[in-house]
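Complex shown without one protein chain; remaining protein chains in place.
Labels for the chains are A and B, by order of writing; each one numbers its residues from 1.
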Amino acid sequence: MSDSENPTAEDVFGSAVERQEDVPLLKGEAQFTDDVSLPGMTHLAVRRSDHAHARIVGIDTSSAEAMEDVVAVFTGQDVEDSGVPNAIPTAWDLPNLVQPQYKMLATDKVRHEGDGVAAVVAESPRVARDALERIEIEYEQLDHVTEPSEAVDRDVPPVHAEAEDNVAFDFELGDAEAVDDAFAEADHTASVDLRLPRIIPNAMETRAAVADYESTTEELRIWMTSQNPHLHRMLMSAATLGIPENRLQVIAPEVGGGFGSKIYHYPDEAVTAWSSMQLDRPVKWQATRTESYQTDCHGRDHETTAEVAMDDDGTVRGLRVETHAGIGAHLSQFGSATPSYLYATVLSGQYTIPAIHARVVGAFTNTTPVDAYRGAGRAEGIYVIERAMDVAARELDMDPVEFKKRNLVPAEEFPYESAAALVYDSGEYERGMDTALDHIDYEALREEQEELREEGRYIGIGVANFVESAGLSPSEAAGNLGSQAGGWESSIVRFDSTGTVTVLAGTADQGQGHRTTYAQIAAEELGVPLEDIEVVEGDTDRIPQGMGTYGSRSASVGGGSIARGAREVREKARRIAAHQLEASVDDIEFDDGEFHVAGAPDRSMHIQGIAHEAYLGHDLPEGMDPGLEVTDFYDPENFTFPFGTHVAVVEVDQDTGDIDIRKYVAVDDCGEIINPLIVDGQVHGGIAQGIGAALFEGASYDEEGHLETRRMDEYAVPHSTQLPDFETDNTVTPSPHNPLGVKGVGESATIAATPTIVAAVSDALQPFDIDHLDIPITPETVWRATGGND
Amino acid sequence: MHTKEFDYYRADSVDDAIEQLEAHDGAELMAGAHGLLPRMKTGEESPPALVDISHLDGLATIDRDGDTLSIGALATHADIAESQQLKQHSSALSDAAGEVGDLQVRNGGTIGGNIAHGDPRSDPLAAVLALDVELSVQGPDSQRTIDADDVFHGAYETAVRDHEFVTGLGVPVQDDAVSAYAKRRNPLSGYAMVGVAARLRLDSDTVTDARIGVTGVADTPFRLPAVEDALEGESVDGDIVEEAAGRVEKAVDPSELRGDSQSSGEYRAHLLSVYTEKAVTAALNRAG
Partner (left out) sequence: MSRHDISLTVNGTEHELTVEPRTLLVDALREDLGYTGANVGCDTGRCGACTVRVDGDAIKSCTTFAVQTDGASVETVEGLADDGDLDSLQAQFQENHGLQCGYCTPGMLMTADTFLQDAEDPSRDEIREAIEGNLCRCTGYHNIVDAIEDTAGLAGQSQ
């Protein structure tokens, strides 16, 4: 069965195998949600608020209902009256967290531009949209607020009556007293104010759903753009629709990117499913790009002050961080976790900082809800510590590389318990930094920088270190901190009776290449050629349980589960081999799919042949059940901690403000590498999004509370001519507790790239006495900062 | 995303197109539809009827006619960017056409539609002004021409009247002229944040006549007489160019200029001076 041109099954792990999922995608044959078309399908469109904050006085749907080809028009009251639970929940509790009602369609007030008020179902998507305009809504406008600090500091009408002061939570982490002491004793302090604007995730495929309710069987099937179909199944069953979980099938077909935005349970998908249940007809909905900008959870939105205390010799003594985080108009599932635990716990970065204290005030504002976007919390936290470290180095007049190196957690300190409540599993931070710096000639660049400055040319070198907490776990610890979901992942590894392998995985791909990496894991563990392995994801009827894909967890937690399941399968096969070869189990060796008796290589059986025996059941060891499959639930003992160092060299043109990225180097340590091609791809895409945030992107609201960046020609998604080529490299420090030594790589580069670029630009502009510029640093920002407008 | 409903007519001649325009109140011509269609999707424009002229024969040609290069209204930006004749004699226009949008837009969009649509960020408009391009227009009863300086009245407003059809452009061929277009691309839209076309006539190394056309900066494309005056009669060297470009800041009022999240009016005014210098320098470099 194995193909001699391919690497042997065991070599497959770690090699740059081309992706198996590419072929249908390249041929245009792959099925995305919008490609699903069912007989009798209707189309749904949502009428959204065009006010930031207003009371709903009345809704008149009659004229829309009267239109030809309009099937139905629904309001929030209709949903209420149907008796479904209709309550979009949070998935993370915090002490004193305010959890206001969040319904599928608004009934009392609209709280941000884009809140859904009514839905039209029609025979065609065009008619559905035409009918939206015929719905008449009378509003009483209310004052609104879009900035987090203003929402809680100023006297503004509350977004929710439940939170008079607009405070969703007031979160603290660390030891305030120890920090005060450190600041009192330290030789120097430095401080920096940081504004992280809202980022719109911009998956190229907008959110979509096709729901098909069958009234005779009372079963609902829904195809949707989901990063976690099982979570969606659970939330739709328990929180919004009330349909029993065992009558609900969620399918995530090909998903065109997610970056966090397709984790959440949004009103629109629930309304689509609910409408299908009301009408007993299939209903399709797909967001326009503007709707996607108005309703996909945004990322970031932090206002922060960070202070560092350090001694003359460059030793950091303490860190104090104060943040106002925008939550948006509604509490999305991880809207409370992202700016609290996912953020404050990484503030120590790669450094030994003895005292850390962070306070985060989560503020409701009349804006699109904010939740996890690639890097979630960790990106914001690493941005804070890296910018603070750069500013502190300036204060000390010390080279930032030297300063950062001096404070790294030494390799021998792992596992390292930080002052921000995490235990880093493993790391070799100095090696990462050195590897990155090997790609440039740091000393020579510093000299060149000096020389060019004489000519009025400004180059800058930015070096940022990051560490990421990936694969949120274990479940019990997460539960203690408030999580309402588990941190495990589940898979089934099954030999089919003819010797092929089916892997059912609870994660859900949106471009990460799971079908290939998971097959590589199974091939390694089972000694079966790749082409005999089929990986299945994204269908709750085929895969019984799963948590999904987010937080850089799939390779480490999902892959870890598959490795464990495959090993258990292999051990069962070994016992069958021992039995049929009439040897003791301890004498059976396994090599590239073949079991043989130690010292007697002729007495052997291939694992794929054993599969057949296992299902025949004619000749199994005493007491053994037939079959060869294992269901695994893997609950890791800790996060994994990917880390690395990114370096950028930029040249800034003072006259025009133009920023040219001369070189971008990424050194990532994601533990063991399953597929270097895919790891590089994840790093590239992450860098692009990190550079996007640093130089181009950012959502904004106008005076009226309207989203200003509402179209793709108004929000700056980086395009091909705006990005450089990337140089990537890796160090490998395995995670000691992961079954594969894997750490994960999905978010790393996004986390690293933003502070790297900002450091480089700030470094270039040192002669202008600029310590920091807020993002996005557009050419105009540079031009103004360097006095161009004087 | 789709547009409001409208009626569609495919014209089989220029006269037929004009008749259709007259017959259907509010109707608009459509060729590539690259300017119009996006605005129809957003509801910024909703003509009740469109008259499709994209299939008319003989309107996509680029021919030399004595001292004039005649460009048919249906020539695409890609046609213009690649035309050897235009590259040789009117390079500001071929430069600008090559800077329009992206590959797909250059393939689909036409020059006549582009000018008639009057998007104030459109690249070719600067070249129309700098090269003193004459528009040929046919109406229900008559034909007329419109001078470059009279074409643009405001954002999406041009001198082309309701029932008129832009049939072509006449670009003067001047053996003593050099021209170029310099652009700062708006990273959001791909349109010009600042686009400057410069055309200079030279007598050995003295500038005898200068025309500078600007797009992207204000709601109407405009010329820069202050810069033109500073160049005329001068013999060419870098200092002159810098000094002339330096007059830009006095010639425009930043508060009247366009602004967006990537660039305020003030910054655009500054860039205008930088790109004026670039365009003039690039034109002069072509004098060899």
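Side notes on the structure shown:
Here is the rule we go by: a contact is a pair of C-beta atoms (placed from the backbone, for glycine too) under 8 Å apart; a residue touches a chain by one contact, two chains touch by 3 or more.
What you see is a predicted model, and the numbers here were worked out from it, not measured in a lab.
Among A:Ile678, A:Ala699, A:Val745 or A:Val782, only A:Ile678 touches the chain that is left out of the view. The residue from A:Thr42, A:Thr61, A:Asn228 or A:Thr290 that touches the chain not shown here is A:Thr290. Shown as candidates are B:Ala23, B:Leu103, B:Ala155 or B:Ala287; the residue that touches the absent chain is B:Leu103. Within the complete assembly, A:Val255 is the residue of A:Val79, A:Val255, A:Ile327 or A:Leu472 that touches the hidden chain. Where chain B meets the missing chain, the touching residues are 1-8, 10, 30, 33-34, 37-38, 41-42, 50, 52, 54, 78, 101-105, 107-108, 189-190.
Although one chain is not drawn, its touching partners on chain A can still be listed: residues 18-19, 21-23, 25-32, 34-35, 37, 126, 202-206, 254-257, 259, 288-290, 510-513, 677-678, 680-681, 684-689, 711-713, 717, 719-721, 723, 725-726.
Going forward, only the chains that are shown with their structure count from here on.
Interface residues of chain A, counted against chain B in their complex, comprise 125-126, 129-130, 288-289, 655-657, 696, 698, 700, 708-709, 711, 713-716, 719, 722, 778-780, 783-784, 788-789.
Here chain B touches chain A in the complex through residues 1-2, 4-5, 42, 184, 187-190, 260-264, 266-267, 270-271, 274, going by the rule given at the top.
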